[in-house]
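Only one protein chain is missing from this complex, and each of the others stays in its spot.
Coming up: subunit A.
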Amino acid sequence: MTDVKQSTSAPLALDRADARVKHEAGIGGAVSAFLDRVRSGDLGSLPVIVGLVVIWTVFTSLNPVFVSSSNLVNLLFDCSTVGVIALGIVCVLMVGEIDLSVGSISGFASAMVGTLWVNQGWPIALAILAALAFGALIGSLYALLFNRLGMPSFVSTLAGLLAVLGMQLYILGSTGSINLPYGSALVDFGQLMVMPKWVSHTLAAIPGLAMLVSGLRTVARRRAANLSTPSVAGLILRVATITIGLELIVAYLNQSRGIPWMFGLFVGLVVAMNYALTRTKWGRSMTAVGGNREAARRAGIKVRAIYLSAFALCSLFAALGGVLAAARLASASQQAGTGDVNLNAIAAAVIGGTSLFGGRGSAYSALLGIIVIQSIASGLTLLDLSSSLRYMITGAVLAIAVIVDSLARRSRASHGRA
């Protein structure tokens, strides 16, 4: 302890030197900052979570079976197929474009797997790969039309919707549907396979642990860099809430069959996409292109490559969703991917909070949005109501979601937030 005495009054952190800005500290500060954000229209996932609570309360009061763990496990099986498609929609919405043909692509992918695997005797993995490659190819074609010919994605994908649907009907031929063999790995994956209890509990603990480790690391690095640090107490509170919440959900679902592996795959993809969108240069470029295309170009971003990646990823996810849907239904039929698949996928992304106007969104919106939509479908099925009512209610929910998006956007503009 012979060192020169360190300066006692710590210098202001690099980002706290400006006295004009309010900085909230501690847990109370975090809460009031959150309320401030919501008031100015930066809603995040709040509307969808409120909506979910309302929907679940209504359906449970009408039919208590709705919240039974066996019904919820089925719900998770159903979520995974369209959810993966919605994840692709998030990609194109991020850059401010749209893909209306995801339903057709998913249907064609399931038809391809059925034809190649069952009828032609290809190995299953190869058939799935071929379907995914086809999806990526279609998306690249949209990107080509968009980048080189300036064709609006709305029109090119509408054309694609019809063309790909025609291809699906063509390769299925006169029989109209192909049954996938029960007992095969693919069908088991789509209908039966659930995680062992210890696996699901372990997986449920991982998000909290990852948050804790990366959060503490960030605090240490920011302190070393003389930047203000987020509160450790708040971090631990969040980690504890998330871990306990997830473990309780898992424990509840494990009372019946448990967590489907297919849902695990979906959530895994969501987490991976969330990382890619928020923590990589590619994701930053996607957000920038969706926010201001010209500014992104002048910053040296290869805008065309970004559009290509968005469209290709969207169609790839659509094809994967189609394969999962085939596994779920154990068949590839002319009906696959038609009807409300398309709009459910788009609605899920928007309901979850991804903006139709580009530049704002999150991979988690696909997860939250599809749970809302499937909850409505499941609840109405339990009440023995026809699909006519289901369409009307889903349509109303979508309209409300878009209205919330538009109003929040206007409010953000007037409060000076993007």
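For the reader, a short list of remarks on this structure follows.
Here is the rule we go by: a residue touches a chain if its C-beta (ideal position, glycine included) is under 8 Å from a C-beta of that chain, and two chains touch if they have at least 3 such contacts; residues count from 1.
Quick note on the criterion: contacts and distances are computed from a predicted model.
One subunit of the complex is not drawn; among "PEP-utilising enzyme mobile domain-containing protein", "Phenylalanine--tRNA ligase beta subunit", "ABC transporter related protein" or "Cysteine desulfurase", its UniProt record names it "ABC transporter related protein". Only one of A:Leu161, A:Leu212 or A:Ala288 touches the absent chain when the whole complex is considered: A:Ala288. Residues 14-15, 18, 20-21, 218, 221-222, 225-227, 279-282, 284-285, 287-288, 290-292, 294-296, 298-301, 359-360, 412-413, 415-418 are the ones on subunit A that touch the missing chain.
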